[in-house]
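The other protein chains are all here in position, but one chain of the complex has been omitted.
This part shows chain A:
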């Protein structure tokens, strides 16, 4: 089981959280202007790296707030967690 640190509540078991997939995927500024390929990219395509991955988690049985976690998908090691208004530590991949 993963031990994930909520930025507000501290370290808690994975079972307290809900997974939200890749972080830092902004909604397109003007969706109507996108091509079908660009829209497909936004809706269906996400990074799937083997290694460090910035992802969203929600503390669903705690404070119910979303936040971001940097986690290694090869080792499952949780590297750090940070608030939604903070940039990805170490810069974007």
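In this text, a contact is a pair of C-beta atoms (placed from the backbone, for glycine too) under 8 Å apart; a residue touches a chain by one contact, two chains touch by 3 or more; residues count from 1.
What we mean here is this: contacts and distances are computed from a predicted model.
Participant: What does the UniProt entry say the missing chain is called, choosing from "Glycine/betaine ABC transporter permease", "Sarcosine oxidase subunit beta", "Septum site-determining protein MinD" or "Phenylacetate-CoA oxygenase subunit PaaC"?
Facilitator: "Sarcosine oxidase subunit beta"
Participant: Could you pull out which residues of chain A are in touch with the chain that's been left out?
Facilitator: 1-2, 14-15, 18-19, 21, 36-37, 40, 43-46, 48-50, 53, 55, 71, 73-76
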